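Note that this complex is displayed minus one protein chain, with the remaining chains in position.
First chain written, first letter: the chains are A, B, C, D, E, F and G, and each begins at residue 1.
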Amino acid sequence: MTSLELQRLLDAVRDGTVDSADAAGRIAGAMRAAPFEDLGFARVDTHREVRQGFPEVILGLGKTPAQIAAIAARIIAHRRPLLVTRAQPEAFAAVREVAPAATYHAEARAITLACGEVERGSGTIVVACAGTSDLPVAEEAAITAEIMGNTIDRLYDVGVAGIHRILSEQSRIQRARVIIVVAGMEGALPSVVAGLVSVPVIAVPTSIGYGASFGGIAALLGMLNSCANGVAVVNIDNGFGAAAIASLINHQ
Amino acid sequence: MTSLELQRLLDAVRDGTVDSADAAGRIAGAMRAAPFEDLGFARVDTHREVRQGFPEVILGLGKTPAQIAAIAARIIAHRRPLLVTRAQPEAFAAVREVAPAATYHAEARAITLACGEVERGSGTIVVACAGTSDLPVAEEAAITAEIMGNTIDRLYDVGVAGIHRILSEQSRIQRARVIIVVAGMEGALPSVVAGLVSVPVIAVPTSIGYGASFGGIAALLGMLNSCANGVAVVNIDNGFGAAAIASLINHQ
Amino acid sequence: MTSLELQRLLDAVRDGTVDSADAAGRIAGAMRAAPFEDLGFARVDTHREVRQGFPEVILGLGKTPAQIAAIAARIIAHRRPLLVTRAQPEAFAAVREVAPAATYHAEARAITLACGEVERGSGTIVVACAGTSDLPVAEEAAITAEIMGNTIDRLYDVGVAGIHRILSEQSRIQRARVIIVVAGMEGALPSVVAGLVSVPVIAVPTSIGYGASFGGIAALLGMLNSCANGVAVVNIDNGFGAAAIASLINHQ
Amino acid sequence: MTSLELQRLLDAVRDGTVDSADAAGRIAGAMRAAPFEDLGFARVDTHREVRQGFPEVILGLGKTPAQIAAIAARIIAHRRPLLVTRAQPEAFAAVREVAPAATYHAEARAITLACGEVERGSGTIVVACAGTSDLPVAEEAAITAEIMGNTIDRLYDVGVAGIHRILSEQSRIQRARVIIVVAGMEGALPSVVAGLVSVPVIAVPTSIGYGASFGGIAALLGMLNSCANGVAVVNIDNGFGAAAIASLINHQ
Amino acid sequence: MTSLELQRLLDAVRDGTVDSADAAGRIAGAMRAAPFEDLGFARVDTHREVRQGFPEVILGLGKTPAQIAAIAARIIAHRRPLLVTRAQPEAFAAVREVAPAATYHAEARAITLACGEVERGSGTIVVACAGTSDLPVAEEAAITAEIMGNTIDRLYDVGVAGIHRILSEQSRIQRARVIIVVAGMEGALPSVVAGLVSVPVIAVPTSIGYGASFGGIAALLGMLNSCANGVAVVNIDNGFGAAAIASLINHQ
Amino acid sequence: MTSLELQRLLDAVRDGTVDSADAAGRIAGAMRAAPFEDLGFARVDTHREVRQGFPEVILGLGKTPAQIAAIAARIIAHRRPLLVTRAQPEAFAAVREVAPAATYHAEARAITLACGEVERGSGTIVVACAGTSDLPVAEEAAITAEIMGNTIDRLYDVGVAGIHRILSEQSRIQRARVIIVVAGMEGALPSVVAGLVSVPVIAVPTSIGYGASFGGIAALLGMLNSCANGVAVVNIDNGFGAAAIASLINHQ
Amino acid sequence: MTSLELQRLLDAVRDGTVDSADAAGRIAGAMRAAPFEDLGFARVDTHREVRQGFPEVILGLGKTPAQIAAIAARIIAHRRPLLVTRAQPEAFAAVREVAPAATYHAEARAITLACGEVERGSGTIVVACAGTSDLPVAEEAAITAEIMGNTIDRLYDVGVAGIHRILSEQSRIQRARVIIVVAGMEGALPSVVAGLVSVPVIAVPTSIGYGASFGGIAALLGMLNSCANGVAVVNIDNGFGAAAIASLINHQ
Partner (left out) sequence: MTSLELQRLLDAVRDGTVDSADAAGRIAGAMRAAPFEDLGFARVDTHREVRQGFPEVILGLGKTPAQIAAIAARIIAHRRPLLVTRAQPEAFAAVREVAPAATYHAEARAITLACGEVERGSGTIVVACAGTSDLPVAEEAAITAEIMGNTIDRLYDVGVAGIHRILSEQSRIQRARVIIVVAGMEGALPSVVAGLVSVPVIAVPTSIGYGASFGGIAALLGMLNSCANGVAVVNIDNGFGAAAIASLINHQ
């Protein structure tokens, strides 16, 4: 039982469309369910949506296709939306066995399957990225935020070396409720964007670059040291993590 | 003219308590004002509140007391709330010359002077810290968020080595609209907190520790790699930055 | 002659079932044997069990299958239990030529062959890991500790982001005599576990993660900076090393 | 009520020297006591001894003398042994106000005050160090282990560059139940010691050295990469942490 | 004999105002002079101006006041302009003994004494800095470039978080022949500036910042990874080095 | 319309060969063109040549062959010279579909297609490299500088371990207007070269080396710390970047 | 003409077996030869033996087989001994085309071809290594030192975790004139060896290890911080470099 389902059930009780004894039984049943299922190699966190607003998401990295498919099968069995990040095509093949309707987003390296109703966020999340090479991370953020119930506005290839590119889109970024800014190399874009708006900016460094970019360290440090207010940072290439916190903000 | 003042002026026009021609004149006057004042060594960003929701804040680090006092004088002249972070007692002495009513928060190393009306945030910001040694950073966050118009709930010394300390305060953290979690050493507290709530967690690593804490790097990396959803990170010891983004979230 | 064999021989002398002159001859023979055998590219440490409680273990990393098989052959010739860690399937193929009864543990990447009697540890070693991706390292620790004569209790996927998963297993971890905690990403699990028990915790950081996990550095630093008492750390991904010291503790 | 006191109380019940109803009352009283006391800036973990075998220890680093003294006063009020590590002379002056009988160990930078009975460990803990400059850390380990109820054998200035120094003390290190090895510079001593014994070795890197010792990183890395079995590592300069885990091992 | 003096002498020969035999003698005399003077602890490079366009400059860091003064005395004896960088007030006191007319620039921490004629650069060098705290480095660059014969335009506190500050000065930066951009924290200013102009940008990272700025590493990496064309970087805080190469460019 | 074309048009107006009304129409047309074209995944910066002196260059790294070809097609459509750096053979195959006349420089990993007239630089750019393994980076610099309108003099394998190799080429390096010095390993060559000339030296560290070269960090640090004046540094392996700034200098 | 050939020629003149005019002609001819040959991509340093005691050696890393073969052909044409390090089998195939008699040492990854007479070193060089996995580096050192005219004594798998292995070989290491010690992981062997002898020890860290060995950094730092006297260090995996300096020492 998700928090949205719980709220609707209570609304129904209040409105008299559901009997309170019936409702009490359904709530008690959900509470009796174990908060996780132990698969031996994994404990599927079946209460996560209640605690955190979205069901458990599968990080594909370091898991075998068989492990991913087994966890996915349990999530689907609970009728929750499915999201697998960092998924290789082999993982998708395995997941499709247990979830034929699932979709593979190649650029984002993500598998999704919408299931049940998800509460909609109240505003728009802008996903901006500095260069074409940052697209896989930006798309991971966009796909994640979409399945979590948010409206997305994509704004790609607006790096600071051609400052007119971002300045010409000021109206779009000023309409956002939260902005995810994805950038590699020197990672300067979040500072410029945050200086133009009064909404939170979630900065995602990417491992794009070479030499002294050190796999994203340069961008990460740049963002952590941003001289602009209103910027917080997630791990290198962590488009998912940026979307997760942006979605929480957008659902308040 | 702050955004709050602007909104109130327009409300007054709508309500007929202010003449529209008069209002037009006042808005035009604010727009004619230069967006920054050049002091030679500094350009005071007088339009920042319009763009970013709070006036320019002075980072005391690396500025002389005389420079700090000169910038403070300009902010006060514009009748904006004053906040100086990383302020040494010498800086406070200089600021008091130009702002006798200013307050020095010794633990937070901050100077404040409330001025004009600030829009109130809609919920509570919890500021939690792992250990007693993290207090200066936690207090910088709390003082900053307070002057920006937020209600604060402080929750100190709740590190993960005695997990019952944070678990026994679950009801307080679940009432928050945003949570700032301050921790040094291994920086594990944000992961545990974020796993218990469905609101954004802003994690602040501190330089508390020794040896392989490397001045806060261990805590920073721990937080960036958090396995929990809904965590974003600011710079080491950056209590101010955490409060700035938390306040933006709390004002939506 | 292992220390267990030596002790049994002396017990037999005391009990009169073995003649003291006969025993003296057998002990002298063992002492005359060279303490290592020189294979040119390797010196097999045949006295290690006497000094350290378990025969030499072969680290497969950086050795050719032929070198591994040659060292394994000497260990088997001395009738000692065989353990090869970080073994590729090619190494197993080569070892099987000289030790047809050997077993390959694919997840743990280890080859084992029990041989002779090994002294049993007095308690249980819990092997806990934070996520499914940590299994290879956790299994290396478990397999190693088992062949060294210990009883193992596996507790997998109990990371701190869902703190109820570890809290619900408190009784199992409190029954342990030593606990091995395996975790990647932010490496926070050992701090939480050590805060719940009064037995030594051996923490193993893993290279699981991406971006600012830096191949396990984040987890390593987190564990070294643990705010909990009773934690010591081994090298990144060193499941074997954790089991070796845990076994020594469990044999006291 | 410590675990030792609890065990004695139950023994007395079994032996008939204490009435069972009386005992039940005393146990219930201890359970009713809050598991921590909130001083605002600190939460004193009054149940830690039950969970972890030794009362809360105060890390002096980053706390003011007044904060240290206030926490010390609460520990003494509960009649528990007091240990403050990383204590400056000013902290000792403040503690002496609330605990006149406390002792300051200058080399170890520690404050102690024995109080109540502590369970004795079953064997000897050897504390070895490589050079004279490592003494402060070695002494912190020795003082900590002593107040935790262990017998200590100190073995100082036995670094590997004069290998005969450690070899000539083989009989002493082979009599130990646990060995703490403290070393800076290249940190090679734990590998040599662990190769000579079959007991756990807790390695403590120190920040002693210059240039490429990088404040103890060289020693830390050396110890983490030890080619010997049975070595686990604590943070740089963390004599306290080494003693804490060594004491747990020695109390099994 | 500087290159300017040499060129003027040859012009005079061409114009007949100096006898060619006389000129030959003077040139031969200069060539006979040793290319350096050995003071024991230092070799003053008296031919550097011929090879590199400006006489030897004294880096004050790591030299005693007496050493600085002794080297300064030799430079003055050769009638060359004097520049001491990273000079403490004590060094200035010592230099004033041998060069009473020397000037101390406190903000730039530099000592100068103009002497002889210096060839003028053909355009203007803009020195821009991101924040007030970057002034010492920016002033070192400006003072250095001035004594090397360049016209300077200072543009201070134009960091990217308030992008309108630099955009409003576009006409000044587009008039420059070379631009020195000084910035700490995330070091993003050079990328934005270089995207607006078609002249070389010399980027100087500063050690301004805290936490993950790591003494200027964040800014250094940001600048090395600049996505804009036409940026090259000098060492952290190396205002002098930026001015030296900028002056060479401006003298072509 | 490039700056060269603009200048020629204005010259023609001055000389009367083009009617001023006609010219005004052509300039207005160019200004009406959007400053970039949005391809969705990329915004081609069509005004870059006006702002920065050379059209947008495609960094092949991290882009798919299809993306590279699509951007290349737009640049060619604007009749601008094409340069793709870090181009794999697959990228060249895709580009050849849209630009059959393009050339692939295998050693430099670059694709070029000259198009339209490019303003010539006024002097020679020397490209020197320390060892044979540095050739790919040196060639990237040389090819880039050539297509940007510069005359190149290549000076390869002149590392400092055989100092006579560079000393014997002094006359060539002294004839240069700018010098690009490419070196891996210890990166000492720029210091030696800069000490011999009075022109700017652009230093390019390469990732050539092993062990403690750390992928070019050793060379990068060596160059940033150069004790010679007149050296500025670009990113590791960034031959393109060195050529871009060298070309700006050579065009003044 | 090598230094040995030169010395022999002068001896022959002294002894009257060669005419002085004839000798003068041969010496002059050698001096007339250019000190290097320019192949375009490489300058073969034909005078290196005169300056440095051994002809130019080819580092195979980063060079194509064709480049290696071309340089090898020139060295052979000058009748000098050939040594190619870091040579892949493909490089050997190419070299064999120009030097059919060349040998490939697979473990050492080196190609050699003895040619002409090389002066013999006066003592023995011991090459010791800590583990079997260090053999490739140890063999590179041994093969290099052999072709440079030295007698080698190999002592493999004598790491410090079984200290009796090195102690039992004391007589061999004490007979050496120089000792090369090769070790990965914690790199402690050089300290122990240097403490036992009074000859120079050249320490070679290897990249053997995993996790916190960081590709040899742990061993490198351990060796740089050696507490023993008489140790100097070369680059990670640089068996060649160790042999080169050891050979210079052994030829004095």
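Just so we're on the same page, a contact is a pair of C-beta atoms (placed from the backbone, for glycine too) under 8 Å apart; a residue touches a chain by one contact, two chains touch by 3 or more.
These figures come from a predicted structure and were not determined experimentally.
**Q** Please provide the labels of all shown chains that the missing chain touches.
**A** In the entire complex, chains touched by the missing one are D, E, F, G.
**Q** From the list E:T112, E:T132, E:S198 or E:N235, pick the residue that touches the absent chain.
**A** E:N235
**Q** Hey, which of E:A12, E:A42 or E:A114 is the one touching the hidden chain?
**A** Spelled out, the listed residue whose C-beta touches the missing chain is E:A42.
**Q** Out of D:L135, D:V199, D:A228 or D:A242, which is the one that touches the chain we can't see?
**A** D:L135
**Q** Kindly state which of the options G:R43, G:K63, G:R109 or G:R177 is in contact with the chain not pictured.
**A** Final answer for the missing-chain contact: G:R177.
**Q** Please output the residues of chain G touching the missing chain, sorted low to high.
**A** Here the touching residues of chain G are 3, 51-54, 57, 123, 177, 194-202, 220, 224-225, 229-236, 241-242, 244-245, 248-249, 252.
**Q** For chain E, which residues reach the chain that was dropped from this view?
**A** 35-36, 38, 40-43, 45, 47-48, 59, 61-63, 67, 71, 86, 205, 207, 215-217, 220, 235-238
**Q** Would you write out the residues of chain D that touch the absent chain, in ascending order?
**A** Here the touching residues of chain D are 131-133, 135, 156-158, 162, 164-165, 168, 208, 210-213.
Please note the rule applied: only the chains that are shown with their structure count from here on.
**Q** Between chain D and chain F, how many degrees of rotation does a Cα superposition need? Round to steps of 5.
**A** Between chain D and chain F, the superposition angle is 180 degrees.
**Q** Would you mind checking which chain's C-alpha centre is most distant from the centre of chain A?
**A** G
**Q** Compare the contact pairs of A-C with those of each option in A-B, A-F or C-D, and report the one where over half match by residue number.
**A** Equivalent contacts to A-C are found in A-F.
**Q** List the interface residue numbers of chain B and of chain D, divide the shared ones by all numbers used, and answer same when the ratio is over half, different when under half.
**A** Answer different: the two copies use largely distinct residue numbers here.
**Q** Quick check: how many Å separate the C-alpha centres of chain E and chain F?
**A** Taking the mean C-alpha position of each chain, the two centres sit 26 Å apart.
**Q** Name the residues of chain C that each touch 2 or more other chains.
**A** 131, 162, 194-196, 211-213, 217, 220, 224-225, 229, 235-236
**Q** According to the definition already given, which pairs of chains are in contact?
**A** Those chain pairs satisfying the definition are A-B, A-C, A-E, A-F, B-C, B-D, B-E, C-D, C-G, D-G, E-F, F-G.
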